[in-house]
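Every protein chain of the complex appears in place save one, which is left out.
Let's look at chain A:
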Amino acid sequence: MSATATAQGTPVQLTDLRRVYGGVAALDGLTLHLEPGELVALLGPSGCGKTTALRCLAGLEDPDSGTIEVGGRDVTGVPTNKRDMGMVFQAYSLFPHMTARQNVEFGLELRGRDRAARRARAAEMLDLVGLSQHADKYAHQMSGGQQQRVALARALAIEPQVLLLDEPLSALDAKVRVQLRDEIRRIQLEVGTTTLFVTHDQEEALAVADRVGVMSVGRLEQLAAPADLYTSPRTPFVADFVGLTNRLRATVSEGRAQVLGGSVPLLEGSAGGPEVVVLVRPEGVTVGPAGDAESGAGSATVVSASFLGGHGRVVARTGSDELVTVQVPNTDVTRYRPGDRVVLGPRGDAALAVSAD
């Protein structure tokens, strides 16, 4: 998504956060800055520390060291209920004994708003998430997607300085998840609240965020716009974790890697040396039928060809016994059968090289 965040909202600064559980560092010096109104997604595998970072920001966990600033104010030791943050949880968190409207009004009631103001704000928020007609329903009378929308309305109703989304879509089925994530982004842009979104789903992160931070073992590996993260991964972990990657042996000369009979420019931070492994995306490789006499560096044999809906995927084995995955238009999938001879080549996109050892 290329939409840019509105310039309202509050800046957030996490500085050198550390949190250790039983000798294992869940956060190992995490530093992260969120611009006002920006939506940053923290992405990473289970146990990488992304949820711990969010919980520290929410005040639900105390960091062992480091500082948290919201709008320039140090809130590191401030209790959760004084932080003014709206939060949507992975688990359904609506209060079961309250209707959708009462749930949305709850935070406003705690802030001493009068009944009429609460009603009006709840109606406005439920309208924002498209659930006005469900205002009098209890959680058990709503679907999972509706419950999460109400939870979002409830979090936004209090006009929080920061909105925290802790894998809010992971309990939903695939279709609802896509609908709701787009809706979350629309609403976030509309209200302009600075938002931290934690997810393990890379598609989700790339689709909604202004910037995506990839985390591994308590550290931020890379923080970049989705397109930059995908096309210019700074570390092998990011290249591997975000999207599919072919690991291909290559030789380096004059800043370019010779691979599959062609050459690709190397990204900044690539390993040096005559022998490297380059990380090439499936869409960074071309495939075509081989002529009779072709047996060059790019020649390969098709192992499988799959139709994946919007696109297709061909897996081929090269002469040097490397398996290469290639993305092809879905209409081309039927052109390739296992055992066919094909010619592979790099499309020319810059790639990251890592040491061949």
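Operating definition for what follows: a residue touches a chain if its C-beta (ideal position, glycine included) is under 8 Å from a C-beta of that chain, and two chains touch if they have at least 3 such contacts; residues count from 1.
Throughout what follows, contacts and distances are computed from a predicted model.
Engineer: For the chain not present in this complex, what protein name does its UniProt entry give, out of "Helicase", "ABC transporter permease subunit", "Cytochrome c oxidase subunit 1" or "Xanthine dehydrogenase large subunit"?
Structural biologist: Options "Helicase", "ABC transporter permease subunit", "Cytochrome c oxidase subunit 1" or "Xanthine dehydrogenase large subunit" considered; the missing chain's recorded name is "ABC transporter permease subunit".
Engineer: If the hidden chain were put back, which of A:Pro45, A:Gly77, A:Pro96 or A:Pro329 would touch it?
Structural biologist: From the options A:Pro45, A:Gly77, A:Pro96 or A:Pro329, the contact with the absent chain belongs to A:Pro96.
Engineer: For a quick check of understanding: of A:Thr80, A:Ser253, A:Ser304 or A:Ser355, which residue touches the chain that isn't displayed?
Structural biologist: Checking each option in A:Thr80, A:Ser253, A:Ser304 or A:Ser355, the one touching the absent chain turns out to be A:Thr80.
Engineer: Sort through A:Gly49, A:Gly107 or A:Pro346 and give me the one touching the missing partner chain.
Structural biologist: Checking each option in A:Gly49, A:Gly107 or A:Pro346, the one touching the absent chain turns out to be A:Gly107.
Engineer: Of A:Arg119, A:Arg186, A:His200 or A:Arg249, which residue touches the hidden chain?
Structural biologist: In the full complex, the listed residue that touches the missing chain is A:Arg119.
Engineer: For chain A, which residues touch the unseen chain?
Structural biologist: Interface with the chain not displayed, on the chain A side: 58-60, 79-87, 89, 91-99, 106-107, 110-111, 119, 136, 138, 140, 151, 154-155, 158, 164.
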